[in-house]
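One structure, pasted below without further comment.
Every protein chain except one is present and positioned as in the full complex.
Labels for the chains are A, B and C, by order of writing; each one numbers its residues from 1.
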Amino acid sequence: MTARTEHQRPRVGVVKLASCDGCQLTLLDLEDQLLPILGRFDLIEFPEASSLRSHGPYDILLVEGSVSTAEQAAEVVDLRSRTRMLVTIGACATSGGIQALRNAADEPAWRASVYPEPQFISSLATATPIAEHVVVDAELRGCPIAPDQLLELLTALRVGRRPQLPVESVCQACKRAGNICVLVSDGIPCLGPVTQAGCGALCPAYGRGCYACFGPREEANVPSFHGWLSRDRAPGEADRLFAGFTGWAPNFREPATRAVVAIEEADDA
Amino acid sequence: MVTERFLPRADLDRLIAALAESGRTVIGPVVRDGAVAYAPIAAAADLPVGWTDVQAPGSYRLQRGGDRMFDIGPPAQGLKRYTFPSRSPLTVAERDADGGVRFTPAIPDPPRLAFLGVRACEIAGLLVQDRVLAEGPFVDEDYRARRDAALVVAVQCTRAGSTCFCASMGTGPEVTGGHDIVLTELDDGYVAASGSVEGDRILARLGLEAATAAQQADSAAGVASARTAQGRAVATEGLRDRLMDQLDSPRWAEIADRCLACSNCTMVCPTCFCTSVGMESDLDGATTKLERTWDSCFTGDFARVAGGNFRPRRQDRYRQWLTHKFATWVDQFGTSGCVGCGRCITWCPVGIDVREELSIIAPPYEAAPLTELPVIAGSPGAYVPATIRSVTPETADTSTLVIEPPDDALLATRPGQFVMVEQPGFPPLPISVSRVRDGALWLTIRAAGPATAAAIALPPGAQLGLRGPLGRGWPIERAVGRDVVIVAGGIGLAPVRPLIDAVLRDRRSFGRLVLAYGARTPADRLYVEELGAWPKLDLEVLEIVDRAGPDWLGRVGIVTQLLDQRDWRDRAASAFVVGPERMMQATVATLAAGGIPAERTFVSLERHMECGIGLCGHCQMGPFFICRDGPVFAVSELGDLFGREGI
Amino acid sequence: MDERDAVTSALGASWFGAGLSIHARASLADCAALREYPAGTALLREGDETALFAVVARGRVALRMLVPERGPVTILTVEPGDVVGWSAIVPPYRSTSTAITIEPTELLVFEPRQLRSLLEADLALAATLYPRLLEAIGRRLGATRNQLLDLYAQQAEPVPW
Partner (left out) sequence: MHEGDVTPDVGGAEEVTRYAVRQLTRVEGEGRLDLSVRDGVVHEAHLEIFEAPRYFEKLVVGRDADEVIDIVARICGICPVAYQMSAVHAFERLFEVEVDPVVHTLRRLFYCGEWIESHALHIYLLHAPDFLGYPSAVEMAADHQSVVERGLRLKKLGNRIVAILGGRAIHPVSVRVGGFSLAPTRDQLNELRADLAVAIGEAQETVRWTASLPPPPYAREPRLVALRHPDEYPMNDGRIVSSDGIDVAAGDWPAAFEEYQVPWSNALQARARDGVPYLLGPTARVTLAHDRLHPLAREALAETGLGDELRTSVFRSIVARSVELLHAIAEAADIVDGYVPPAMARAPWEPRAGVAAWATEAPRGLLFHRYEVDERGLVRRAQIVPPTSQNQAAIEHDLAIFAPSVLALPHAEATHRLEQLIRSYDPCISCATHFLDLRVDRR
C-alpha cells in the first residue's frame, strides 16, 4: 500500500564536509531503529561506519557539513549530479554552521593566528551552506539534528508522504511542554521566539536560554526582538546572542556580522 | 442565599485532605522555576505561602510579600493543560497486508482532579472552552470527560496585578458560578461558600462555623479593592462591531513590526483551542498514531492550504487572533473569547498589550447582537473503515473512487457535503462527495499531493477510513421553482455533481437548468460522457477551457464569458458556484450583473479543513469555521470577507 | 427583406450592435455586408494588415497564436454578438492574432478602409462606436488576465517525495 515496496530499497548515502560528525552519528544513535532501517534502506555509502564505498547513484543522500574548501565546492556539485534527492542535515549544511562566522571576519588573519605556517592552508575564505552551491530537496535543521526528525524523514520517504517537520517557534513547543518562560520570568536571554522548533525546547527545560540550534523560523522578526533584548544590555551583547551555530542564516546574519566585527576590532585594539 | 462559613487558616489542610479523600489529585498553585504554576499538591505547605508576583507586559517576577497563600495573580499557564492537554491521542490507524484498515479511537480516561485556588478569570476560561468544546455543534468527548471529572475550588482575588482586566471583561474578580466551592482569603483564614451539591457536602463534612458579619464584610471589601485596583480597562461596548469595522486599520501593520508571531499569547490563553493533527507511523506506515497537539494561528503552516498560505504576513495572523478573540468569537460562541486574565500581556516576549492595541484600533461605540448555533454530535477520532469498490480515472491526475461505507449514515450525505478521508500513514483529507449511488459514495480526487496521490493509487478492495457526512450542503430548496445556474471551475465539477443529480431527479420542480463549466484544457475536463448526456435530460451545458490546441472546436476563454451576455432578471434564478476563489469572485460579479442577487448566489469555499468539524480552528474565515458552518455559503452571508486578503 | 434590412437587424441583434445608437447602426449598415464562411476559413493572419472588422452573427471564430514547438494555440473563441478584427480601426491596423472559423460562421463584415474613412467623416458615429469597441476589448483583456492566473492549475506546492 505504501509508495515504495520491499523489493526496491532506496539507495542511501551519508557524506560529510566541514563539520563535527554529530549529525551523521545521529543515524547510529537511532539504536532501536537502526537495524530495521538498514533492512529497508540500502546504505551504500557511509564512510564513518562502513568500509564499503559507492559512487552512487543515490536515491537519497544525507549531506552533513558546510562547504569550506575548493575541493568540497567541487565535490558537492558532483554529488548532486549523482543524487535523486539531496537532504542537508544539520546547522553546518543548512546555514553554514558556526564556522561560517568567519565569512564576516578577516579569514587570512584567522588562519595566521591559528596556524604557524598559514601558507600551507588550503581553505576557502568562507564556509557556506550547501544550498548556496546546489539545489537542495529537503533539510533537517539542528546542531545536532533531532533523532526523531531523522526517523520521521526516513519514514515519510519510505511511506511516500510529506515529512512532518514543524516550522513553529521553540516557544510553542516550550509552552506545550509546560515550561516556565526563562526570558519573561528570569530575564535570561532566550532566542526561542525567533527560532524554529525541533529540539523539544531543550534549553528552557534545562533552565537556560535557547541559542538557536535549529536556526531562524519563518517570519522570524529579528529586528523587533533584537531591539527588545538590547533594552537592558550593554551595546553589542544582543548581537552576540545571534552569532551562534546558525548565525550565518539570512535572518540572523546582520546582528551576527556586527558581533564578529566588534570582536575583531576589540582583538586588534 | 448560600451560607458563608469560615475556614480557619490552620484548617486548609483539612480541606485539601477532604478533596483528596474521594481519590482526587489536588492541583494547586506552587512556586516553580521562578514563577507560580499549577501542579499537584499534598498540603497547604506546597502553596506559594508568603509569595506574590509582579506582572507587567513581557515581565513576571516573584517577590516576598505578606504571608498569605493565594496572594498571587494568574499562574504562568492556566488549567487548560489539565482539561485540554497539549497533546492527546486521537486514534490508531492500521493497514493489514490485504489492504484492510482498522481504527482504534482513543477512549477518554480522565484523571479525577480537584483544582484549588482557581481565579474567577480561570473559571471564565473553563466556561468559554465548555462553549467551544462541549456545547457547540460538535462535542469533544475527551474534554467533556475531563471537565466532568474535575472539582473547582475557587479563591476570589483580593488584589489585582497590573495586567489584570477581568473587571472590564465581566469575568471577575467576583466568582459568580462554575465553582464547587469558593474561598476568599483573610489574614487568619477563608470565608467559604459552596457552589454545588458536592461542594456543599465537602464543606459540611469539615463542620465549619458560620462566617461572622465582620468576616463577610472583610471578604467583600477585599474583592471590591481588587476590582477598583485594576488598571487600564477594555471598552467592551460594541467591541465586536468596532473591531470588524477596522479590518483595514493601518495599526495591524504597526503591530506586525513588533509581533514575533511566536504564538506565546495563544499558548497561555485559557480559551485558545486551535490544534493540529500530528502523525507517528512505523517505518512501513502500517500503523499510524494520530495525535492532536495545540497549534496556533501565528504559526506559518497553520493557515497553509494547497495553494499556499492564506495568512502569509504577521499582520494577517495578529489580526486573525485579535479579531477572533474579541469579535468573531462572539458570532461563533455567543461570548467573548477573552476573559481578561492578562497572560497574553505578561508572557509576550516583547510586551505587546492587547488593552492598548484595542483602544487604538477600535475606539468605543454601541453593542452588537449575538448568534446561536445548533448542537449535534461528532468526534475527531471517529473513522469507520470503508471498502473501495472501484477506481475510475477521469483525467491524467484525477480519479473517482467508488467506496462502500459499512453503514447507512454516510449514504445520507447531502449534495455539497464532504467527508474526512484517513489512510494510515497519511494526514486526514477533507474530500467533497461527488455522488451517492447504489449504496456507495463517489469521491473524485485530484492528486494534488502525496496523500491524495496515495488515495487514488489504492486498488479496488482496499480500505480507507471515512468520517462524516460533514459540512453544510447546497440549499437546493432555495432553488425550487426557479431557474438554476450551476457554475463549476476545474475539479469544482465534483462537488456540484450531486446537486445536478438531485435537480435532474426532480426536473419538473425547476425552471431552466444551466451548467457553465470551465476547465484548464480539453484534457482536464471531468465526467466527459455525462457532459454529453446531460443536455438530453434538459440541462443546458456550456463549456469553456482556458487554453486549447487547434483540434478543440469548443469555446476558449474564462467561465464568465459563458454568462456575461445572459440576463436572469425576468426569471428569478438561483446560482451555485464552486472553483478557485478568484474564479468564484469573477463569476459572482458576472451573475450579479446578470441579476442574480447575493442572497441566492451560493459558493462552496475550499479552505484548509483539518478536523472537519470546526474544533481545530484551521478553517476559520472571519466568524465562520468553513468545515462546520460551510463549505457552502450564500454570498450575502460572507459580505466583504469574500475575497479579502489575509482573512 | 433586402440586404440592408438584414444587416441592420443582425447588427441590432448583436451584443456589440445593441449598444450603439440608431444613427450609428444605420450609417454602419451602409458599409457592411452579411457573409457566410465555411469552417476552417482564415479570416485574419497575425501580423498582417487586418483584412476585416466583423461582428459574429452565427458560428464561432478561434483566435490563435503560433507558438514554436507547441503549434497553434487557441487563446480565445469569439462567440455570436462579439467582434473580431478590432485592430482594423486601431493603428497600426495589424492583426494581433490569427482568426479562423471553427464552425460554419456568418459574419457582419465591414471593409476596413471604408469604415475608417466613415469614422473620420462622422465624429458622432466615432464617438459612439469607440466606447463600445473599448468595452469589448476591455472585457477581452479582463478575461485574458484571469486566464494568465491559470486558476485550475495544480495548486499543491512541489515536493520531492
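Please note the rule applied: a contact is a pair of C-beta atoms (placed from the backbone, for glycine too) under 8 Å apart; a residue touches a chain by one contact, two chains touch by 3 or more.
It should be emphasised that the depicted structure is a prediction, and the values quoted were computed from it without experimental measurement.
Q: Among the chains present, which touch the one that was left out?
A: So, taking every chain into account, the missing one touches A.
Q: If I consider the whole complex, including the chain that's not displayed, which of A:R84, A:R208 or A:R233 touches that chain?
A: Reading the full complex, the residue touching the unseen chain is A:R208.
Q: Pick from A:Y58, A:F214 or A:F245: which residue touches the chain that isn't shown?
A: Missing-chain contact among the listed residues: A:F245.
Q: Suppose we count only contacts with the excluded chain; which residues of chain A make the list?
A: 16-23, 25-26, 28-29, 31-32, 34-35, 38, 43, 46-53, 65, 68-69, 72, 97-99, 101-102, 105, 110-111, 113-117, 120-123, 127, 143-144, 199, 202-203, 205-208, 211, 213, 240, 244-245, 259, 262-263, 266-267
Throughout what follows, only the chains that are shown with their structure count from here on.
Q: Just how far, in Å, is the C-alpha centre of chain C from the one of chain B?
A: 51
Q: Between chain A and chain C, what is the gap in Å from one C-alpha centre to the other?
A: 60
Q: If you average the CA atoms of chain A and of chain B, how far apart do the two points sit, in angstrom?
A: 35
Q: Would you mind listing the residues of chain B that make contact with two or more other chains?
A: Residues 449-450 of chain B touch two or more partner chains.
Q: I need the residues of chain A touching at least two other chains; which ones are they?
A: 3, 160-162
Q: Name, in rising order, each residue of chain C that touches chain B in their complex.
A: 15, 60, 62, 64, 71-77, 79, 81, 102-103, 139, 143, 146-147, 149-157, 159, 161
Q: Flag every residue of chain A that touches chain B in the complex, lowest number first.
A: Where chain A meets chain B, its residues are 1-3, 33, 36-37, 40, 154-155, 158-162, 164, 166-169, 171-172, 175-187, 192-194, 207, 217-221, 223-225, 228.
Q: Going by the contact rule set out above, which residues of chain B touch chain A in the complex?
A: Checking each residue of chain B against chain A gives 32-35, 37, 58-62, 76-77, 81, 86-87, 95, 99, 257-264, 267-268, 278-279, 281-285, 293-296, 299-301, 314, 346-347, 349-351, 424-427, 449-451, 453-454, 457-458, 462.
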